[in-house]
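Below are the structure tokens for one structure; questions will follow.
A single protein chain has been omitted from the complex, and every remaining protein chain is retained in its original position.
A and B label the chains in the order they appear, each numbered from 1.
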Amino acid sequence: MNTCPGEPDSPGPYFIMSQPHLRFENLTKVYERGQVVALKNVSFTVERGEFLVIIGLSGSGKSTLLRCINRLIDSSGGSIFVDGVDVTELSNAGMRRVRRKIGMIFQHFNLIKRSSVLTNVLSGRLGYMPMWRSVFGLFTKTDREAALRNLDRVGLADKAYARADELSGGQQQRVGITRALMQDPDLLLTDEPVSALDPATSHSVMQYLEQMNQEDGVTVLASLHFLSLARRFGTRIIALKDGELMFDGSPAEIDEVKFKEIYGEDAQEVEVR
Amino acid sequence: MMRMIAPDLRRRVLGFLLDLGIVYYFIHGSMYLYLAVWGRKTLALYSYFKLQHDYAFFNPLKLVAWQWWLILAGTILLVILLRTFGRSLGQRATRFALQSVVGDRISLRQRVVRILLLPFSVVATPFQLLLPATRRQVATHGPLHDALSKTSVGLYIKPSDQPRRPIWKTQWGWVVLALLGITFFLGWVIIDAEPEALLSPSEETRRQISGFLRPDFTHLMTPEPALTQNTPEVEKQKISILNLMVITILMALIATILGAILAFPLSFLGARNMMSNSVGAMILYRFVRGFFNLFRSIEILIWVALFATWLGYGNAFTGVMALVIHTIAALGKLYSEQVEAIDPGPLEAIRAAGGSKLQIIRYAVIPQIIPSFLAFTLYRWDINVRMATIVSLVGGGGIGMLLFWYRHSRNFNELGAVILAIIIVVWTLDYISGRVRERIV
Partner (left out) sequence: MPEMTDFGYKPPSLRTWKGLSETFDLLRHRIASRLSPVFLDLVAVATLWMMASYMFSWLAWSELRYFLVPGWVYFIGVIEAVAIWESFGLSIGQKVSRTQLVGPGLARPTFRQRFVHYLLWHVSVLPIIGLAWRHPLHESVSGVASVSVIRGEERPAPWYQTSSGLLVFALMIVSLSAAFALTVRADTWTNFISNYGRAGKIIAALFQPNHSLWRNGIAALFETIYMALMATFFGVLLSVPLSFFAARNLTRNPVGRIFYTLIRGFLSITRSVQPIIWAIIFLVWVGPEIAPFAGFLALFVHSIADLTKLYAERLESIDNGPIEAITATGGSWISVLRYAVIPQIINPYISFTLYRWDINIRMATVLGLVGAGGIGQPLIRYLQGMRYKEAAIYIYLIAALVWGIDAMSSRLRRYFDEGRPIDTQTKKELDTERYVKSEMAGRAR
């Protein structure tokens, strides 16, 4: 479902080979005039098609990092290069064009509660629609059919017209995933996608993300709490502690020692199957 | 420098002023009551303010006139006494209390020392602040009366291991009681209360009551001749109860819809979370909010009276204009409060998907606020209908014209009929809007 190479939104085949999808250079974010440091000189790269998992304690900067990528939060220093383009320097209009290729999934789903599931899913196309269509809610037939197809893919076709807040937590997150799917994204940012769900539903939601990563070739960045999920789904793991990059490697490399380094002395690993 | 001495100066001053106001109110209220009781019916509130009357006995008004500073000094003295001995109402409201630097309880000696030193402290402290040597001393130990009595007024945290003092032992309990008492008596005098007037109705009252009990519906559908002749503007409209009732409801309807339409865009300008981007936007926000507050403060009927002098009396349009203005202000305030209370999550989601500001408003803000907007509009329509029934008492169009005429011509039977019609219609609309609101929200 990716856009064809050669279209203005996606880089050509040479780009895919030559540069990483994401590159962070000394990313820093401070609050309260320097008193609270959320991110400190974070630098790393992400290749296309990776499933990158970000782990760390609450407040270690995971959410901040993800939100700096699509500039929901403006960073205080450093740069982020998305396909070679520095997003920290982009204009508002340019940023919107970049955002529509970046899907985002939230911990608390962030659905429009009173609107139907279908409307929520269709709102993923807003970045692509002209102003007059979006104001009057005139989505094209193609978009509608694509929405229903995508809903079918996540198994929610029969709930298309139900109100979003009538669904269970797992179903709501799947609607969020479908909304992101509608954007035809190259990159998927997921901010603690399963923290609000029970273990069984968590696993199933993570599997949808894995499907997007493996079948559609979407680069996925996921921040997770449970190391077992990280090991199961991630191709690479990054750990943050107090805003600094603490670990960057494959899931197998995290042993007992590293674990305590990341999470602190009293931490115990919890299995989530 | 002031911050060094008293970081919460504003609150301290507010607390003191509150106590001052309470005692001042008490003193003036007592004086007025004294005059009212002795002067009986010859005294009016107006003369108290105009300081006109001259009585043979002790006249506190004379004090008010040229010895106001005496009263002020006495008040300040009393306030200081209240604040030093016990915890005054002003201290309570601003969460301060007198606390001892040494030990938990404040001895009587400490309190007396504090009071005696106060006048010296008031004189000395400004000088102490000017000299750098003594300034530090003031900053650390406080002014003279604080330092030598080893007490200070500071933030009070109720100790959790002590039970609350019973109300009758506290200063604020008695003060509140005294305030209530004096307000009650003052009120009784000021509103010219005479319960006997209720119990011994005059001839006219008897006619009124009997009129209400036998309402006369002759002019329910047939026009009232007296009014049709007097007002040439409405000669084609038949002035009957049913007609005017319909006009009244339509007035309210049009005012509500126009008001809602105009208030809708204004509400976004008056919502803090939509306007916090730039300085210019915040100024606009304050302006819009101020406009809402100001126009809401002037009751609809006053707007009607104003518009009536402009557009003429008995005109339905006058009523509509007045209702529209008040509706815009009231609905604007309600709407903006609703916009400020939305969940920011969906806004984030649409923004992340690449939506523009307008798309964010259309897809994330508006769906969250539609139910409450509709509920508020219905609620406002309810109020507007009630208001429209009386708007014509002061110059608008509608059923109030009949109310006014029948009262004027002392025709209580038909007045009763009109009131009954109002009751039925307002009650029905109230019920319907209540049911629909239940369904929407």
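One rule holds for everything that comes next: a residue touches a chain if its C-beta (ideal position, glycine included) is under 8 Å from a C-beta of that chain, and two chains touch if they have at least 3 such contacts.
The structure displayed is predicted, hence computed values, not measured ones.
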Contact with the hidden chain (one of B:Thr140, B:Ser276 or B:Ser297): B:Ser297
Of B:Ala197, B:Leu213 or B:Met282, the one touching the omitted chain in the full complex: B:Ala197
Option touching the unshown chain, where B:Gly187, B:Pro225 or B:Pro265 are the choices: B:Gly187
Residues belonging to subunit B that touch the chain removed from view: 8, 45-46, 48-50, 95, 154-155, 157, 183-184, 186-188, 190-194, 197-198, 201-202, 204-205, 208, 212, 221, 233, 236-238, 242-243, 246-247, 250-251, 253-254, 257, 293-294, 296-302, 305-306, 309-312, 315-317, 319-320, 386-387, 389-390, 393-394, 397, 403, 407, 419, 422-423, 426-428, 430-432, 435-436, 439
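Throughout what follows, only the chains that are shown with their structure count from here on.
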Distance from the mean Cα position of subunit B to that of subunit A, given in whole angstrom: 50
Touch list for subunit B against partner subunit A, complex: 343, 345-346, 348-356, 358-359, 362-364, 367-368, 370-371
In the complex, subunit A residues that touch subunit B: 70, 72, 96-100, 102-104, 106, 108-115, 119, 123-124, 126-128, 131, 134-135, 137, 176, 179-180, 183, 189
